[in-house]
Each structure stands twice: as C-alpha cells, then as structure tokens.
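Please see the structure below; I have some questions.
Just one protein chain is left out here, and the rest sit where they should.
On to subunit A.
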Amino acid sequence: MSEGMGLTLRVWRQKNARDRGKLVTYRATYISPDMSFLEMLDVVNEGLALKGEDPIAFDSDCREGICGACGLVINGVAHGPGKGTTTCQLYMRSFKDGDTISIEPWRAAAFPVVKDLVVDRSAFDRITQAGGYISVNTGSAPDGNAILISQETAEEAMDAAACIGCGACVASCKNASAMLFVAAKVKHLGILPQGQPERRRRVLAMLEAAQAEGFGDCSNEYECEAVCPKQISVSHIAFLNREYLKSTLKK
C-alpha cells in the first residue's frame, strides 16, 4: 500500500446559487490512509489547480472537529461513515482502494448552496439571535460561586452545549428539521439556574425563528442523533417539546 489508494469521486459542482449544479467524476490517486478526508480533497484540488481547472469549494477551518465549518454528505451520510465525527476528523483509513465515493453539500431549503459544497447556514445564527442566550450585560454578574450548580446538572448542560452548529442534523433529516440544534440550546440554558428567567420566552422565540427560516418539523426518525458529530441525544428534543407545551400554556 506504499503507493496509496486510488478512488473515484463523484462530486457536486455548482458555480453559484443560481446554477443548477451536477455531479462530476474525478480520480483521486496516491491517497494515504492517514490523510483526513479534507486532506484528500486538498490533494485533488492541487491537481485541478495545476490543470487550470476550478478547485472544488468546500468550507473547513479548524480541522479538529470543533468549529463546525465543515460538512459534506459522503455516500449519502452527513459527515460520512465515522460515528461521532465531523468530516474533517474522518480519515481515509475508513475507505479502501478502488472505492467510489459520492460527495454532496448539505441539502435543505434553509441552507441554500453558495458554491459546490459550500452552503449558507446563517439561518442558525438568526435562530440564536431570536433568543438563544441569557440576557446579561457585561459587568452585571455575581461571583461565580454565588450560583451553585450540581455536578450532574453541569454535566448535562455541557452534553447539550457541545453542539458545534454544523447543521448535519438538518442535512440528515427528511424534513430538514433544526429541532436537535434548537433543543440542544434550549436544554443547555433551560436546566441551568441562570437560564430560568427567560426559559419560556426562549423556547417560543427560537422555535418561531426556526419555522420562519423554513426548517421542517420533527417526525422522530432519529437520523439527526445518528450523524451528530457531538452525539447529542434526541432526548433533548423530548425536553424541547415539553418545554414548548408548558410555555404555550403559560403564555
């Protein structure tokens, strides 16, 4: 295997938001199993650039699984075959010589394609803007230890707060629902004492914003949890639903 793997890639190419787009076939050669998936695409892009062809556009930044910038649908699965990993943390040892790999962008009405594999996820920012925070001005906080929080609650909040906002949950859902994204934030802030004053308002505002952006409803397929790189549990969606119900009744 010193010469590395040879792969056939079927990659979504789309010049811009108005272009129709299509799958284009490329060969990737001399691919080492120690390369990350994105490094494999870097190699392909170097080859395209030297031929004067337009390299494949894709988002990535930290390349260590935390910024949430990367996200490709690989062989039909958001972030590909690795469990609990982002695309950048997927390594080519997950594939074998001769494989054909299809590579597509997130597909959702609320995430329009910008170019090739790059999509516009600003809808997530607008959901957060609607209420995904605790309203506390700089300088008005009490001493950190004035608020005691049990280790259990802190851990549970952290489980939900681990969301990186990549959008794989939306991409994997047949309804393109953003419920896991919303639920993670509602849970993180909703179980902490600091989050109580705005608890009701937050859930209503975020869900309303999600709907306005064109994300669908949840129909309990659990696909989101299966692809979530941070393995955020769908149980948060059950929490969200209860919160929503209580908040509507108390409105």
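In the analysis below, a residue touches a chain if its C-beta (ideal position, glycine included) is under 8 Å from a C-beta of that chain, and two chains touch if they have at least 3 such contacts; residues count from 1.
The rule is simple: contacts and distances are computed from a predicted model.
Per its UniProt record, the hidden chain corresponds to "succinate dehydrogenase" from the list "Fumarate hydratase", "ABC transporter permease", "Thiolase family protein" or "succinate dehydrogenase". Per the touch definition above, the residue from A:L72, A:L189 or A:V203 contacting the chain not shown is A:L189.
When the full complex is taken into account, the listed residue touching the unshown chain is A:R93, out of A:R27, A:R93 or A:R242. When the missing chain is restored to the complex, the residue among A:V77, A:I149, A:L204 or A:A238 that touches it is A:I149.
In the full complex, subunit A contacts the hidden chain through residues 15-16, 32, 34-36, 38-40, 42-43, 46, 48-50, 52-55, 57, 59-69, 82, 84-85, 89, 91, 93, 114-115, 118, 120-122, 124-125, 128-145, 147-151, 154, 157-158, 161-162, 164-165, 188-189, 192, 194-195.
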